[in-house]
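Remarks on the structure that follows.
The complex is shown incomplete by one protein chain, all other protein chains being positioned as in the whole.
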Amino acid sequence: MYNEKVIDHFQNPRNAGEMFDPSGVGEVGNMKCGDIMKIFIKVENDRIEDISFLTFGCGAAIASSSMLTELVKGKTLDEAMKITNMDVANHLGGLPEAKLHCSNLAADALHKAIEDYRSKVQ
Amino acid sequence: MYNEKVIDHFQNPRNAGEMFDPSGVGEVGNMKCGDIMKIFIKVENDRIEDISFLTFGCGAAIASSSMLTELVKGKTLDEAMKITNMDVANHLGGLPEAKLHCSNLAADALHKAIEDYRSKVQ
Amino acid sequence: MKRIYLDHGATTPMHPQVLEAMLPFFGQVFGNPSSIHSFGREARRALEESREKTALALGAAPGEIIFTSGGTEADNLAIQGVAEALSGKGRHLITSAIEHHAVLDTFKALSKKGFEVTLLPVDRYGMVDPDDLVSALRDDTILVSVMMANNEIGTLQPIEELSRICREKGVYFHTDAVQAIGNIPVNLKELPVDLLSLSAHKFYGPKGVGALFVRRGTKLGKLFFGGGQEKKQRPGTENLPGIVGLAKAIELAVVDIPGKAAAMAALRDRLIGSLLEQIEEVQLNGHPVQRLPGNVNVSIKYVEGEGLLLDLDLKGIAASSGSACTSGSLEPSHVLMACGLDHQTAHGSLRLTLGHNNTAEDVDYAVEIIKGSVARLREMSLLYKNYRRKNDNPQTGEEETSCITKK
Partner (left out) sequence: MKRIYLDHGATTPMHPQVLEAMLPFFGQVFGNPSSIHSFGREARRALEESREKTALALGAAPGEIIFTSGGTEADNLAIQGVAEALSGKGRHLITSAIEHHAVLDTFKALSKKGFEVTLLPVDRYGMVDPDDLVSALRDDTILVSVMMANNEIGTLQPIEELSRICREKGVYFHTDAVQAIGNIPVNLKELPVDLLSLSAHKFYGPKGVGALFVRRGTKLGKLFFGGGQEKKQRPGTENLPGIVGLAKAIELAVVDIPGKAAAMAALRDRLIGSLLEQIEEVQLNGHPVQRLPGNVNVSIKYVEGEGLLLDLDLKGIAASSGSACTSGSLEPSHVLMACGLDHQTAHGSLRLTLGHNNTAEDVDYAVEIIKGSVARLREMSLLYKNYRRKNDNPQTGEEETSCITKK
C-alpha cells in the first residue's frame, strides 16, 4: 500500500513532538475524518529555524507530517507558504489515492502556523 | 445414475429383436419424447409363450423393455395385464426420477400387444 | 479398461502448471487481499498480477477484468448488469437462438421483467446472419449478445462483423467466449466488443472461477452487494487460488493458438471423416469450416443419444449428446432444433470434443468403439428396422407411431 519512503517516515518520523515555546502553531483536521495534525514552528529572521509536529492519524498522516517538517526546515516563510500538500505527497514518492485528500494536510497546518506567527508579530 | 441391474439389462438385453410371426404387437412412445418401444408376443393357451422387443430410446427404455420381457414370459395374459410400468422399475431396483415417466413404458406396450392379440382372436 | 475423454467442451483436466501456480495460495499465502497487513498485501499483489496476466492475454487493460465464480456468473453479470444500468435508455435486447442457457435463460428472465427480447435465428450450420442483426436493431436496443463459439456444435460466429455493427449504432455488444478462449485467437484491442465472458475450467484452469471483460466506460449494474472487492462491481472475498489458476491457465492457453488449433483441427477432421465414412446414415452438425478446432457433432440416425453415450461410457469413451434424455428436460437440444434438425436427428446427436492430450490413436480407437455401439443399438432399434424395411421394400409407407405422454 505505502512505498518505502512513506514507511521510513512513518517508522522514523522526523521532528515529532511538542515544541515548548513556538513562534506559531497551526492545526487542521477533525475527529470525524480521523486525522488531526498540529505543526509548531520557531521563526527567526523570517526563516523556519525549527519545526515539529503532533499527529493523530493514519500512516499517511504521520509520514506527511514528518516529510513536511523536513522539507521546510530552514526555508523562509514565503518559501514555506508556497509548499502544497501535493508537494509533500510527491516528495514521499506518492500516496495511495484514498489518502491523498484526507490524510495529506500537513502543508495546510504549516500555513496556519505561519499565519498564526504573522498575526502575532503584526 | 443407473444401478447395476439396469446396466446389466442395458448391456445384455433379454429378448431383444423382432419376432416374425407374432400373435400380437404393441407400440408406444413418440419421436418427440425420444423413446419408442414395440413389444411382440406369441400367445399359446392364453399364456405368453414368447416375447421380444425393439426399442429406440435411452438406457432406461432399453433396460425396462428387457426387464418386462423377462418378467412376463410364461405368464397368463390376465397376469400380464396386471403388470405396471412401476413393477418393471421396481424389479430393476429403481430408475432415476427423470426416467420414470418418459422411458418406462414397456408395460404399456405389452398391454397394447395383448389387446392387439385379443382383438384379433375375437 | 482404457478410458478416453472426449468431452473437453464440458470441462478440461487442469494443466499441471496451473495447480503448481495455485498451491502456494492454499498454503503460506493465505491472506485476504482486503487486509492491509503483510499477509493481505501479498495476497493483493498476487491478485493484481493475475489481473494483469489475464488482461494481457486478451489485449485488455487490467482495470477491465472482473473476476467471477465462472462463466454463468460472468454472463449474468454482463446481461443483467447492462439491463439494469441502461433500463432508462431502452428495454430492447437481442441475442441468438443458440446461446448457452446462462445467456438464454437470463434473457428469458428479463423478458418477464418488462424487457423485450429478439432472438436472432441461425442457418442450418448454426450461423447468425449479420443482416438479421441489422434488421433487429432498434432505437431502444441496449444490448446485443452473441456467443463467439457454440458449445454444442462448435460454430464460430462472425463476432467481428456483429460487434462492429453494434459499435456503429452505439449499442453494447456482449459475447460469451467461454468455449472460444484458448481455441481461437481473441484480441480485445481490435475486436469492438464491450463485454466478454470466460470460464477457466474450459481452458485447463480450475472450476468455479471466470472473468468478465468490461471495456472501460461501459455502464454496468451488479448482481451482488457487499464489500468493496473488484471495484465494488463484484463483492465477496476473492477466490485467490482460483484467480491465480485462471491467470496461469489463460497465459498458457494463448501461447501459439494457431499452431495448436491447426493440430487439433486435423485430428477433428480425421474423426469426422472416419465417422461419416465408416457408419451409414451419419450427418455432421454445425459448420463444416467455421467451427472450433476440437468440436465434432454428428447425428447418428436411428440411435438415441443417451443410450449411445451410456454404451460408449461402459466401453471407456466419454462423450456427450444433445438428446433430451441427457438433459433432464423433455426437450432435445435447442441448438440443434434451431439449426432445423427434426426430433429424431437431434435425439441421435453425439458430441465429441477433443483436448490437447488426445491423439490420433485415441480418435481411431474411439471410432472403432462407436461403430460397435451403433451396430449393437441399431440391432434393437425399431426405427432402424423400419428404415431397413423401407430401404429394402421402398413401396411400404412408414407407420404412424402412437404417443403416450405422461407427466
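Of note:
We call the chains A, B and C, going by the order they appear; numbering starts again at 1 in every chain.
Everything that follows uses one rule, which is that contacts are C-beta pairs under 8 Å (C-beta built on N, C-alpha and C of every residue); 3 or more make two chains touch, one makes a residue touch a chain.
Quick caveat: nothing in here was measured; it's all calculated off a predicted structure.
The chain not shown here is touched by just one of C:105, C:123, C:281 or C:331, and that residue is C:105. Contact with the chain not shown here comes from a single listed residue; of C:91, C:201 or C:385, that residue is C:201. Interface note: of C:54, C:239, C:285 or C:386, the residue touching the hidden chain in the full complex is C:239. Seen across the whole complex, the unshown chain contacts chain C at 3, 5, 7, 10-14, 19, 22, 26-27, 30-32, 34-40, 68-73, 75-76, 100-102, 105-106, 108-109, 199, 201, 206-209, 223-228, 235-242, 306, 309-310, 312-313, 317-320, 326-328.
Of the residues in chain A, those that touch the hidden partner chain are 2, 7, 10-11, 13, 16-18, 27-38, 53-62, 98-99, 101-103, 105, 108.
Criterion: only the chains that are shown with their structure count from here on.
Each chain gets a centre from the mean of its Cα atoms; for chain B and chain C, those two points are 39 Å apart.
With each centre defined as the average position of its C-alpha atoms, the distance from chain A to chain C rounds to 58 Å.
Chain centres here are Cα averages; for chain A and chain B they lie 92 Å apart.
Among all residues of chain B, none touch two or more other chains. Looking at chain C, one finds that none of its residues touch two or more other chains.
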